[in-house]
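A protein chain is absent from this complex, but the other protein chains hold their places.
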């Protein structure tokens, strides 16, 4: 059987109506090659600092990508077969399992990204299948051994101008320093301050985390004042290393400050391993407030994405660890829980808060209206489960009414999968081009303005939002 | 006045764009005549076993259809006038009330189904109106007296291959047995196990229900262990009668198991008529867990549709009984309340759970992501208030991102209105054809794959999901 060809269409994702498509194509082309600003993601700085060859196709493309793992798992492929088991899986077997399951991705955004990456990064011309799995593996594997497929070479080829990583405050940012000091590397790789693991004093290992932070910061974290001081010190170090933003993922956006004595009491109880559920929640909400307070002080852009239930399936967590595909969206709320932060810092010129969601209902009801009043608040682009062509289009149609374009964040790829970065940004540029072209076709925007906005959405809007 | 013609267009519901429509039409036509698999509905097996003529147009088409009743009622027609009162209404009067109110259905899916049924099943060529009500009544009434309009003849004419009924565990499934033993009937009519009325020990009549069940099962249901044993026995009987699925409608999806002693305590209190609201809820949530446990054991596909507030208007309930149009949707949740079931059975190969909703917000936030990780979970097609052309399109756009096509259930008609079955399945095929054609037009799917998927959506996807 002849394998199905893999040839992403140049007009993919553009509106079907011929008249609208013509303009959408023009808008898209005007920004298709614009530099990539990636202000939120999970690629490690060491990848670029070390610049070692990627080990193999499966370890690069399959195993770390929970989008891919999820749907294969949902159709009966075990996570162990996908390289997430205890023992090392043969990467070729992982790749074969992926190719054999390729059809379950039909019509999904994962398929879309993958097709674009396979075609444009690796020059693949056939749809993956059980029949050609080995051939494709060998083809990609051979490329990965060439200098052109080292991380830095791809970074340049992808046209990445800015790449933000996500880093623990206890990190010494050594890889970032190496990159900055390396005259042969000209990209900007910025650390992002993510203090999530210090926020829950009831979490296993919390005292140990505090110890690591204390060591890096050189500040005793044995009391809560010390923890805050250490976080401030590390924020300063992140800023010095080029960081412009923080990131916080919490179960909810509650942000009620506590009296210092009360926070100290819970902190001490946490170190003794004796924190009640209610106290842990109160401590976490106070910490969210404190992080906002610090952002209002030092100007690091605060990114917030509440509403994800982590590790829903305990047996999978126990066997395969976190980030194995069973984090799941929850109902999200912003307007009420963020009241303390917004009352105190909402109109502060230094403070900036980018709100992300995995609950689409909040776009027109909460995030758009908040970004449409508070100077500090920006509507974050669709993220995680909803960074898809359809959801991005819904986002624009829901948020523009209240917040226009300038109060949105610009696209974020949020990815661990380095090779998907250009495909994802490309997707966003296509969808936005389609949206703008539709507004023009409905005479809600003139063509010049559409061209200006298409450019701004990939350029000065993300630069301004993230203070790049 | 010339009556308005009734002539459903061959391209109805297909996308308006001429290019997209051309492909949509081709996709639709390739499945338009595929056999109907109806794995979830409310037609009675006795209807086909007895094969008696339908009594009259109103009793067939109006009185049992709460979709029709609702909107007529909302515009001022009393339920009594529609045949739901104490005394028998003249069916001709009911039909006249319906025809006189026909215009209130303009633009609604009820009108759509009705037009298709009237035209394709009964050969009606005029829009109903007060003026032609009697003429239409006589026309349909005459047809209903012919052999071609007996239930079995229509079953064949509609091309139904599988029809699932909904049955109480206390049912002896006598009609199913008659059908199975009748060599002149070749269709598959499968019972579906619906144990709702045993789940609430505070409900009036609960002890009596237990008694009926005990009698059919031959197992004492005086304690909770007995009830579970009786349910298991009846599940086995349903399986033996061809059943492949259960169905459960509950107020919420809470599924917390209780210690056996605690469940027994509430069971005993229920028999004494002394159950508190909290205990009733706990008992019901434990029962939901037990039903899942049984499904993991016997492989009956578990269908779950929480989130409907039953009998909202007490005076209507008292006067016209249940299913009289005032069941109303509520906010629905899945991810959190199903945690106990999914942690224990979510990756079990025997267990299967199809999640339905009347709250569209849960498609992209909960149902899609759950079906996109758990091998056991399937996204149920839009149901009840949302089994409409627009909502089905929104469902695909919301769920495909996370769950693709293979983790969706295929269309269910969920109907009491026998003659609407082909029109409803036809609607779904048209809408899916339009969705697939749009994906092709936007170069997100290739044409061959679209053809394959169109076929799979009406064939092996429902067969696999419901283990037909």
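Here the chain labels run A and B in written order, and each chain numbers its own residues starting at 1.
One rule holds for everything that comes next: a contact is a pair of C-beta atoms (placed from the backbone, for glycine too) under 8 Å apart; a residue touches a chain by one contact, two chains touch by 3 or more.
None of the values given here were measured: they were computed from a predicted structure.
Among B:360, B:401, B:432 or B:446, only B:360 touches the chain that is left out of the view. Contact with the undisplayed chain is limited, among B:16, B:261 or B:277, to B:16.
The missing chain, though absent from the display, is touched by one residue of B:100, B:233, B:268 or B:328; that residue is B:328. In the full complex, subunit A contacts the hidden chain through residues 17, 19-20, 333, 335-336, 339, 342-343, 346-347, 361, 364-366, 368-375, 377, 397-398, 400-407, 436, 438-439, 441-446, 448-449, 453.
Although one chain is hidden here, its contacts on subunit B can still be listed: residues 4, 8-9, 11-18, 70-71, 73-76, 104-109, 112, 309, 312-316, 325-326, 328-331, 358-361, 385-386, 388-391.
Just so it is clear, only the chains that are shown with their structure count from here on.
Rounded to whole angstrom, the centroid-to-centroid distance between subunit A and subunit B, based on C-alpha atoms, equals 40 Å.
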